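Before we start, here is the structure in question, set down as structure tokens.
What you see is part of a larger complex, with each chain still in position.
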Amino acid sequence: MSILDAIQANLLSPAVLFFALGLIAALTKSDLKFPEPLYVALTIYLLVAIGFKGGVAIAEAGLAKVWLPACAAMLLGALIPLWTYPVLRFGGKFPAVDAAAIAAHYGSVSAVTFIAATNYLKAVNQPFENYATAFLAVMESPAILVGVVLGKLATSKSGARDMTSLKAAMHEALFGRSIFLLVGALVVGWLCGKPGMAKVEAFFVTPFQGVLALFLLEMGMVAGRRLEDLKKVGPFLLAFGIVMPLLHGCLGVWLGKLTGLELGGAILMGVLAASASYIAAPAAIRMSLPDANPTFYLTSSLAVTFPFNIALGIPIYFEVARWLYS
Amino acid sequence: MNLHPMKLVTIVCEAYAQDAVTKLLRDTGAHGWTSFAVEGDGSQGKRPADIREFANVQIEVVLQPETATRLLERLATDFFPRYAMIAFESNVRVLRRDKF
């Protein structure tokens, strides 16, 4: 299968088509709107399901197999802001606090992109390590903390006050709802193992792909409503939102290979590195770096990088990995 | 029936500012507050509440006139420059003066 075939197959999957439908709904100003509780419910379902499944997979595989690539993933997440920050600061001429905020988003990860990637792998019959969810879980927070520290260093005046908002950011990064649900469900799944899975499989696994399709319809609308902000963010951030994922995707795949993952797992590590957070990071950043402009980080991660990864990125990292592993 | 004059301060702000505002309310001496999710439009763009990042919240607090002044001052210096937000005060009358 060539890369074009891979992309085409991806574009014709229900998940991506429903995402496109959501975009169209936003662009045609249809009065379709998911009530916020439904959005929250879908998020909770997806995070708990993916976390639980990952935990069961860890119980099956044993921690021995998981810890090395997980540490590598965590490190990668923490390091990404260190080079994206100067790129934005000096390449993009962004104010320090905005550069730090955007860097935090690109070091952190998008659970939905990860989920879409596992769906894609299933669709093309590419096996993967189910415990890869652990990488997702450990990659969410570190970059946020690094980004916040970067932003504080660049703007700090009154020390005392900064410490309290740093503490708030740490609390948000570690106990905020998305990371809490994911890690919590992971631990629950790990404690339950296979017998636990047997009980809840019919709810958390069987209908999963359909729920994802419905959720991506909503995400398409959310992204579509942000499209008009693209003008405000300028061409630099637009390019950044596509080039960086490509770089980070390759880096992630390569690191996955280095730490002993199979092809499938390496692709997923690539996808994680390439993805940008739009749930956990915005919440923590808005609270601890309130002077950073949300239009920049939200538009780039939500309206540029997220759709790019869903539509094109995933099959590209797949092909990159196949080439690296062949 | 004895009615006592109080101030009602109404704050509409992005959802991410809610915790900070609530903390401020406690600090300035409010004895209670009421809040609910709203949608809105303003100088910082539409807040359709489609996701939490674009959610809005309205916070209402009844308090003594002096406390209201203190609260508004703190909002003006610490919050207005940073958050999508409006705040306004109005006159109300309550029955139980000590409650506020």
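For reference, chains read A and B in written order, and residue numbers begin at 1 within each chain.
Going forward, a contact is a pair of C-beta atoms (placed from the backbone, for glycine too) under 8 Å apart; a residue touches a chain by one contact, two chains touch by 3 or more.
None of the values given here were measured: they were computed from a predicted structure.
Asks: Using the labels shown, and knowing each kind appears once here, what does the complete complex look like as a formula?
Replies: Each shown chain stands for its kind; the full complex totals A x3, B x3.
Everything that follows uses one rule, which is that only the chains that are shown with their structure count from here on.
Asks: What is the distance, in whole Å, between the centres of chain A and chain B, each centre taken as the mean of its C-alpha atoms?
Replies: Once rounded, the distance between the two centres reads 34 Å.
Asks: Taking the touch rule as given, give the residues of chain A at its contact with chain B in the complex, in rising order.
Replies: Going through chain A, the ones touching chain B are 33-34, 36, 39, 218, 221-222, 225, 229, 278-279, 282-283, 286-287, 290-291, 294-295, 298.
Asks: Touching chain A in the complex: which residues of chain B?
Replies: The contact residues of chain B facing chain A are 14, 16-17, 19-20, 37, 45-46, 48-53, 55, 82-83.
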